[in-house]
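Step one of this worksheet: look at the structure below.
Removed: one protein chain of the complex. Kept in place: all other protein chains.
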Amino acid sequence: MTSVTMTVNGKARSGDVEGRTLLSSFLRDELNLTGTHVGCDTSQCGACVIHVNGEAVKACSMLAAEADGAEVKTIEGMANPDGSLSVIQAAFQEHHGLQCGFCTPGMVMSAAALLKDNPRPSEAEIREYLEGNICRCTGYHNIVKAIMAASGQDVAPPMAAE
Amino acid sequence: MHNFEFVKPSTVADAVSALSSEDAQALGGGQTLLPTMKQRLAAPDTLVSLSGIAEMKGICSNDAGEICIGGGTVHAVVAAETASSYPGLSALAGKIGDPAVRNRGTIGGSLANNDPAACYPAAALGSGATIVTNAREIAADDYFQGMFTTALDEGEIITEVRFPVPEKAAWQKFVQPASRFSLVGVFVAKYANGVRVAVTGASEEGVFRWSEAEAALSSNFSADALADLSVSADGMISDLHGTGAYRAHLIKVLTGRAVAAA
Partner (left out) sequence: MPKDGGIGASSKRREDVRFLTGRGRYTDDINLHNQTYAYFLRSEVAHGKINGIDTSAAEGMDGVVQIFTAKDFEAVGGVPCGWQVTDLHGNPMKEPKHPVLAEGKVRHVGDPIAVVVAESLEEARDAAEAIEVDIDELPAVMDMPSAIAEGATKVHDDLDDNLCYEWGFVEENRAAVDEAIKNAHHVTTLELTNNRLVANPMEPRVAVGDFNPGTEDYTLYTTSQNPHVIRLLMGAFVLGIPEHKLRVVAPDVGGGFGCKIYHYAEEAFVTFASAQIRRPVKWTSSRSEAFVSDAHGRDHVTKVELALDENHKFTALRCDTYANMGAYLSTFAPSIPTWLHGTLLAGNYTTPLIYTNVKAVFTTTTPVDAYRGAGRPEATFQLERVVDKAARELGVDPAELRRINFIKPDQFPYDTPVAVTYDTGNYHATLEKGLEMAGVDTFEARAAESAKNGKLRGLGIAHFIEACGIAPSNLVGQLGARAGLYESATVRVNATGSISVMTGSHSHGQGHETAFPQVVAEMLGIDESMIEVVHGDTANTPMGMGTYGSRSIAVGGSAMVRATEKIINKAKKIAAHLLEAAEGDIELKDGAFTVAGTDKSVAWGDVTLAAYVPHNYPLEDIEPGLEETAFYDPSNFTYPSGAYICEVEVDAETGKVEVLGFTAADDFGNVINPMIVEGQVHGGVAQGIGQALLENCSYDDDGQLLSGSYMDYTMPRADDVPMFEVDHSCITPCTHNPLGVKGCGEAGAIGSPPAVVNAVIDALQRAGHTHVTHIDMPLTPSRVWAAMNGEKADGSDIGWAE
């Protein structure tokens, strides 16, 4: 066991980990931050995407020990300081960008990372960026719309056909 | 995963020393190694993280005009920082895996693993790069020795990769739709002394140079120069994503497209 310390969602957190402890396991099992989900074992589904030192990474494909000293942000740290939904989160709700909710934390974390680098992405850029995030429910249509809306671009309101 | 001792040295020398112990393995970004270990297909006793070695990170150019990329440099940084100096390389790095993978995976890790469908081997071989290790310099032509096999000795670490910058280059990746590795990927680079064409994803022997195309393109750098060439399906990978014949066909199509795009 080795001791690790990291800043998670703005708070210093420490724990003892085995060499093999994944960052996703440390967050879920030790820190009880169960919003980071594990949907595969080949580093593809993206349900576990978090930010480490400001960059999107897959928490299931990083050892907890590698995050010693790092600044970590998870879905639990994404809301506004007053607890209200952030712009991205609110756009996902407004445009029905989630159904079962399991891939959602990773989608939101990836969307935030995209918009940090590319504040007004095109539809094609959004779809390409989400290559590492699999959603089985939404067909991506409303996820793409939500991200475009969150970036301040005009999209049809939900149910424009009505 | 089987358990292991985790060490994170801060110098190449310390990493080399740590890797000299029995059943020790280097850990780059872990984007392939960790999933492999989760399946218990690899089980080192000691895992030596290279991510704390500052001297192995970053990109610069040397007096010979080569782009020198630290072995611990992640794909996202390569994609961003070579965009103007070597656009073909930047494009390749920017299409590896997905954004989160590109923030962890390293060039040294990719080249050391030499997955037959990985992207970087095509760039290194297609550029005639030099693989620099803690012990020596290895020409790309000598480095790749078949799928998952390289010239690296046990415990040898890729500290830097030096890319000579071509006049033109382009990367064409036809994705294997599930893994998003290359079903076939072709890297074409035109240098003053000739054209190099490196193919990944297709051959059972791993990355290789398509020498007939190189010869044809060296005398006429145009997709038309490939018209009379064909690639044999013998020795090509055949799986549920594509037959050997299909891969052989794609090599020619993608080479033509790379030439047109360069």
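Each chain gets a letter, A and B, in the order it is written, and its residues are counted from 1.
The definition used in the following text is that contacts are C-beta pairs under 8 Å (C-beta built on N, C-alpha and C of every residue); 3 or more make two chains touch, one makes a residue touch a chain.
Keep in mind that this is a model prediction, so the values were computed, not measured.
Enquirer: By the document's own contact criterion, which visible chains does the hidden chain reach in the full complex?
Expert: Across all of the complex, the chain we cannot see touches A, B.
Enquirer: Would you indicate which residue among A:55, A:68 or A:128 is in contact with the undisplayed chain?
Expert: Of the candidates A:55, A:68 or A:128, A:128 is in touch with the missing chain.
Enquirer: Considering the whole complex, not just the chains shown, which residues of chain B touch the missing one?
Expert: 1-3, 38-40, 174, 177-179, 239-243, 245-246, 249-250, 253
Enquirer: For chain A, which residues reach the chain that was dropped from this view?
Expert: Contacting residues on chain A, toward the hidden partner: 18, 20, 28-29, 33-42, 44-45, 47, 74-76, 78-79, 85, 89, 92-94, 96, 98-105, 108, 123-124, 126-128, 130-131, 133-144, 158-159, 161-162.
Note that only the chains that are shown with their structure count from here on.
Enquirer: Contact residues on chain A for chain B in the complex?
Expert: Listed in rising order, the residues of chain A that touch chain B are 2, 18-20, 22, 41-44, 46, 49, 55-58, 61-63, 65-66, 68, 110, 113-114, 129, 131-133.
Enquirer: Mind pulling up the chain B residues that touch chain A in the complex?
Expert: Against chain A, chain B makes touches at 1-6, 8, 27, 30-31, 34-35, 37-39, 47, 49, 51, 76, 97-101, 103-104, 179-180.
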